[in-house]
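Yeah, one chain of the complex is gone here, protein chain that is, but the others are all in their spots.
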Amino acid sequence: MLGEGIAKGLVETARNFIGSYFSKNRLTTVQYPEERLPQIEATRDFPFLVYDGDDWQAGMRCVGCQICEKECPPKCIYIEKSKDKKPDAVGKLQFYPAVFNIDVSVCMSCQICVEVCPFEAIKMDTEFELSTDNRFGGLLWDKARLSKPNAYYGKVHPTDAAASDALLAEEKAKVEAKAKAAGETKTNSELTSPPLATSGATSKQ
Amino acid sequence: MDLELKEALSRQGIFTTTLEELYNWGRRSSVWPLTFGLACCAIEMIATSMARYDLARFGAEVFRPSPRQADLMIVAGTVTKKMAPQVVRLYNQMPEPKYVIAMGACAISGGPFKQGYNVLKGIDRYIPVDVHIPGCPPRPEALMDAFITLQKKIDAQSLTGADRPRHLNAEEPSEFIVPQYGAHDLEPPKNVKLWNIITKNIPNGPGTASDNEPRKD
Amino acid sequence: MNLEKIKSDIEAAVPGCRLQIILNGSPSGQHSLLLGREHAVEIARFLRDDPELRLDYCSNVTGVDWLDSETSEKVKVKKLVDGVEQEVEEVRKTRTPGYLEAVYHLYSMEKKHGPLVLRLRPENRTDHVTLPSLTPVWRSAEFQEREIFDLYGIIFEGHPDLRRILMWDEFEDHPMRKDYVEPNDYEYEPTPHDAVLEKSKQARAIEGQR
Partner (left out) sequence: MEMIAPAAQELIPNNAAATGDDALLEISLGPHHPSTHGVFRMDVVLDGERVVKLKPVFGYLHRNHEKIAEGASYLASMPYTDRLDYIGSLTNNWAYALAVEKLAGIQIPERAEYIRVITAELTRLQNHASTIGFLTQEMGASGSPLMYSFREREKILDLFESLTGSRMMCNYMRFGGCRVDLPAGWLDQTRKVVADFPGFLDEFERLLEGNEILLARTQGVGVLSRELAIQAGVTGPILRASGVNYDIRKVDRYGIYDRFDFRVPLGEHGDVYDRYMVRMLEMRESLKILEQALRDIPSGPIMDTKTKIRGFRPKAGEAYGRIESPKGELGFFLISDGSPNPYRYRVRPPSLINLTVLEDMCLGSNVSDTIVIFGTIDIVLGEVDR
């Protein structure tokens, strides 16, 4: 009979309509902004700089090595290395970025910067509500805007943050053991720090 | 009108409004976008209009294929130099009041492809953009957030005075120059007038002496 | 597929053709066959129709631009210095003129083998840039040869519809060539470095003069 196929299809649509009131599998509308989808842990959006402790300037992990600047595919990172050094979390004297800008209007969220960073200093954020009417003012993020505490990292990516913390603790223990050994022979050791040898390739974001 | 009085009245079931509020409410609540996808972001735009995110809740139910019936152009994707004249022409064909959302890195600045010879480094070289959403591509929620931002922006507009919206100012242009294909590049490579307005307020921008000098903090 | 055998098969079928095997240094082992321009279409037809090969499917057509290159190597030469024969190191420079290249990857849908890689080279990269089109043999080359014409400037003789495909018709350059200089439309760049910083500065300087 002509129209039978169409009628069958309409039955299916009706089933779907009614089903949407009962079945979670039918993914009914999430009423953003009042309700939100559950946060997926691995989600990435834009990079941020991790700092330890409370003071973002003192605790900044980034040493301004400019690897991410070089590897960034769309070239949206701009770093200027500092002239002087400051002690890092472990106590070693390190350079720090005098300028660290990310132009998020160019960033493609590929997280290659995270992958290549040997210092666990740059990580991906999950914040996405960033729409602005000011292109240059609102989308060029400087060091202060980019810095976020390690606790925040632990909140948005708990698994990765735990792995990263463990890695850093291990590094720290190694350095301390070395310093101890060195301290027995020589008391005053001005360390010019070699880059921490962590495996950038396998680090999770 | 006094806000407290207004609230007190609304509790009594009497709703008052000003012409301005009514006008802005009308504009804000039925922003019809143009069915206009350029690249990757267009897929997220489609996803946003589907059941799970449902852009219709913001009064953007109807995607109009014709620019004559649309209020909002979502520039969703990379604008190439070959496409730029058409984008500007579509914008010119839209009736006032009209808004532009630059969705995604490519539309804002050329994004990851800005080093390409055929990629326009930001649609705001030719048309004024109201809201920028960074992301590559922005999540559907980010597009909805931009919608809310746009609605707030419309709500805050006053109908009179120097800062009234463009469509109420007869001196402001509603159409912009359409670039022409040249032998090596688009002619002109940017709408200088518009560009100067955009870059005027950058603290460190091209208008200032410390152009491209690193920011000191 | 044995490239030597294919070469001798072609030589038997198309007498007088120029063929050369080009070895590939990568572990992929995809060596290629450089064809002379004069007999390219005949060879292509043979490859397609030969019942043993039946390379009926031309998958990929690529342009490659090789710039003029200069390699210098140190050579030890025996020379008479002050009447005594001595070994002297001399830097010898070899200039290889640049050339354009079209690379075809052939497969067989019937026999399910492949790839056979063909290469065609026009005389030089400036004024003699014609190649015979293989579109009459494999239609899949149609858009890809147009693309090579557009981006590399190789003119394919015998192509049914050779127009620009990706860039607009008024465009004059061939942007995929290695020596193409793109128009400087950089502007205020918030995160400039290296080349972009230079370009941005240049553009601003020119603007300032206007």
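Read from first to last, the chains carry the letters A, B and C; within each, the first residue is number 1.
Note that in this section a residue touches a chain if its C-beta (ideal position, glycine included) is under 8 Å from a C-beta of that chain, and two chains touch if they have at least 3 such contacts.
Predicted, not measured: the structure shown is a model, and the values here were computed from it.
Across the whole complex, the hidden chain's contacts among the shown chains comprise A, B, C.
Contact with the chain not shown here comes from a single listed residue; of A:M124, A:L146 or A:L168, that residue is A:M124. Touch with the chain omitted from the figure is made, among A:A42, A:L93 or A:A162, by A:A42. Looking at B:F113, B:Y126, B:F147 or B:W195, the residue that reaches the missing chain in the full complex is B:F113. As for the chain not pictured, it touches chain C at residues 24-28, 30, 56-60, 62, 64, 103, 105, 109, 112, 115, 117, 138-144, 163-169, 175-176.
Touch with the hidden chain on the side of chain B covers residues 35-40, 42-44, 46-47, 50-52, 65, 77-78, 80, 82-83, 85-86, 89-90, 112-113, 115-119, 136-137, 139.
Residues of chain A in contact with the chain left out of this view: 2-6, 8-9, 11-13, 16, 25-27, 40-44, 67, 71-73, 108-112, 115-116, 124, 159, 200-202, 204-205.
Methods note: only the chains that are shown with their structure count from here on.
Between the chains A-B lie more C-beta contact pairs than between any other two chains. Averaged C-alpha coordinates give centres for chain A and chain B that are 29 Å from one another.
Here the spacing of chain A and chain C, counted between their Cα centres, is 42 Å.
With centres taken as mean Cα positions, chain C sits 44 Å from chain B. For chain C, the set of residues touching two or more other chains reads 188, 192, 196.
Of all residues in chain A, those touching 2 or more other chains are 75, 78, 101, 103, 105-106, 136, listed in ascending order.
Chain B contributes residues 51-54, 57, 101-102, 105, 108-115, 122, 124, 129-136, 138-139, 141-142, 144-146, 148-149, 153, 198-199, 201-203, 205, 214-215, 217 to its touches with chain A in the complex.
By the touch rule above, chain C contacts chain B in their complex via residues 166-173, 175, 180, 182-183, 185-189, 192, 196-197, 200-201, 204. Within the complex, the chain A residues that touch chain B are 27-33, 36-37, 45-46, 73-75, 78, 80, 98-99, 101, 103-109, 128-139, 142-144.
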